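Note that one protein chain is taken out, while the other chains of the complex remain in position.
Right after this comes chain A.
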Amino acid sequence: MSQEFILEMKDIVKEFPGVKALKGVELKVRPGTVHTLMGENGAGKSTLMKCLIGIYKQTSGQIVFDGKEVNFQSTLQAMNAGISMIHQELSPVPERSVCENVWMGREPRKGICVDHKKMRTECFKLFEKLGLDLDPDEKMGNLTVAKMQMVEIAKAVSYDSKIVIMDEPTSALTEGEVEHLFRIIEELKSRDVAIIYISHKMAEIFQISDDITVYRDGEYITTKPAEELTTDEVVSLMVGREVTEMFPKVECEIGETILKVENLSSGTAFQNVSFELHRGEILGFSGLVGAGRTEIVETIFGVRRKTGGTIYKDGKELNIKSAEDAISNGIALLTEDRRENGIVGLLSIKENVGLANLKRYGFPLNHKKMNQDGNKYKEMLSIKAPSLETPVMNLSGGNQQKVLVGRWLLTNPDILIVDEPTRGIDVGAKAEIHSIITKLAGEGKAIIMISSEMPEVMGMSDRVLIMHEGRQTGILNRDEATSELIMQYATMEPQDQNDK
């Protein structure tokens, strides 16, 4: 063996405006092994991988690949050098054939023409080598997710990759397909290819991994051989921080049931979710990204189709078909993705605050009242902006979020749903948003709070509902919710659940 490590990343720091996503982390990968990266959402795994393959440029730190220091400017450079990434969301061109997808951007040529014959024969050879049962002429879009993934892996191999990064590769696979994937991984290992594996599923991690590296809050924790670790140890390494942030949680009177959800389902996104929400209560929704939490609240809010179950408010069955219905029933949803479905960036603060409540201003619109409302929430939420007329896109993330909080408070909801309310906003604004939420609960409003941040969920919630892959795995009371327990519920496979 020429060298011990195929890849060494040392002291990688990555700063985004206002956030230090990576605080000097390291990663050392041995050739021909499966190296698993573990950590909560936001621990820095994906950011680190993006620095590696040239999507991001690290602020400082050194990357040594195959004995040479590298700094890729693009994924194409990384692929040509021998590092491929199979993304969580695959990005094939569905209308073209499998074969064309494999060779996209580097089609073999004969003169100036594409050599279609060579493309096909090379493709066959490649699939044979990996033991894949794929038809190069099939349209990419007709394949299952598992098969598309196989194509992506074949593509990686065709680049002669020495490292293949797999980000949550099994999240959309059936059990049989997972087995097949693992056989291919073994095949790759035997060719001395190193696999960097990102997953949240404990069982499969211990089945497949040689080494495990744990990150937490952008910091490197440790790297150990998989056989020296147990599930419990990994979980406590992942969440091992003290809950140091202050949360202004005030115990307040929990009132009667206001919202009751029974066996709620929406297609494949989530099934059979049941819970009750009380006045004055903050119900946390915990779980990993993709567990179906956002989909649940979108269904309650009427913007996603309900395929089963019933929702009651104050004992009466609700039939909500649109956001309009939800708002008039006293439900508000502060969405996760501010830019996508929250703010209208071109419009002013005033107009964004009033947007969900324009009925209030009559005909013709009462601009004076709109100004009063705008001013009220600008002051109450201390939104920092030159004037009420400032377009919202010119504000910082935290102030944009406050504008949206103002929008929903103006509708005077009984139930306020907040989805990742503090994502991507600075610490100060974060604390302010927390105290607003707590204050609202104190006023007898019922709150559902989705959060991927463990301290936030544990600090703010009266109870925590935990989801795993579209299924509700448990509801914990404030006093019994430890981060270890929540993480366990959030990563448990359905069969584990049956064992309990």
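In this section, a contact is a pair of C-beta atoms (placed from the backbone, for glycine too) under 8 Å apart; a residue touches a chain by one contact, two chains touch by 3 or more; residues count from 1.
As a convention for this text, contacts and distances are computed from a predicted model.
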Looking only at "Phosphate transporter", "Beta sliding clamp", "Xanthine dehydrogenase family protein" or "Autoinducer 2 import system permease protein LsrD", the name UniProt gives the absent chain is "Autoinducer 2 import system permease protein LsrD"
Check the options A:327, A:429 or A:481 and report the residue that touches the missing chain.
A:327
Checked against the full complex, the residue among A:351, A:373 or A:469 that touches the missing chain is A:351
Of A:57, A:305 or A:359, which residue touches the hidden chain?
A:359
Residue among A:335, A:422, A:473 or A:488 that touches the chain left out of view
A:335
What chain A residues would touch the chain not displayed?
301, 303, 322-324, 326-328, 333, 335, 340-347, 351, 354-356, 358-359, 361, 363-365, 386-387, 391, 393-394, 407
